[in-house]
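Got a structure for you, questions after.
Other chains of the complex are left out, but the ones given are in their true place.
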Amino acid sequence: MPYLTQKVAFSASHFYWNPRFSDDENQRIFGACANTQGHGHNYQVEVCLQGKIDPKTGMVINFFDLEPILAQVILKPLDHQNLNTQVPYFQNKIPTLENIACYIWEHLSPPIRQAGIKLHRIKVIENPSLYVEYDGKADLPC
Amino acid sequence: MPYLTQKVAFSASHFYWNPRFSDDENQRIFGACANTQGHGHNYQVEVCLQGKIDPKTGMVINFFDLEPILAQVILKPLDHQNLNTQVPYFQNKIPTLENIACYIWEHLSPPIRQAGIKLHRIKVIENPSLYVEYDGKADLPC
């Protein structure tokens, strides 16, 4: 069964701060990311789906069916948002790339499963030098 | 054993139309892609091969040996062609990205095997936001 990957992009701001660390520890561990006024990124998400090709359409999934799921699960809650202050999931979790991948995996798996196919892997890109992949093969400490 | 990936590119036109669907269904399911005059893409193909490194050359496969296979199997039949009208494989199969990946996998596996190495995976990219991968691990409904 082939793997179909669709990319979407969103812009968001975030910062790294653990209230259990002292100010100095936050600075030492998170560096410039500890600025609580926030900075931001153009995030890209690659959603990799696995499924049978429907012989009537030649497709694993029709983009017209996939697009509203991606809009609802990724773009609506994350695009043009401050991840720390506006996404409840990150109230007690630092919005690192790793945890953003958790967020997307957890919220995307159910509607993709409901659409009859399998979410195989996601890739979240923060900048041209850094990305995280997750394929659900082990429990995440989310 | 390492994986060596070589990319090639081709330009082709295609359209999506299932003669068993009504005109309205074709429009609804395939949208702008249902225009039977065709549109097109710059396709990129990443061919991922797995094999031992030949200690005499330091290579999994010499590009001079790989290039004529890619030219014969991918470029000659697909480049600057109308996939619907000029590639017999797509006479009864919609030339979606998924089915193009089928075509390439089926035609590329035998000559790569004959060259003594293994076709591990192919990736076919239609535009910067969409690609399909296939690794032959399950039967494709081709």
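Chains: A and B, in written order; residue numbering restarts at 1 for each.
The working rule: a contact is a pair of C-beta atoms (placed from the backbone, for glycine too) under 8 Å apart; a residue touches a chain by one contact, two chains touch by 3 or more.
Remember, predicted model here, so these are calculated numbers, not experimental data.
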For the entire assembly in this structure file, with 2 copies shown, the number of copies is 6
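The rule is short, and it goes like this: only the chains that are shown with their structure count from here on.
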Mapping chain A onto chain B via their CA atoms needs a rotation, nearest 5 degrees, of 120
Chain B contacts chain A in the complex at 16, 18, 20-21, 29-31, 93-99, 101-102, 128-134, 137-138, 140-142
The residues of chain A that touch chain B in their complex are 1-8, 48, 52-53, 55-60, 62, 64
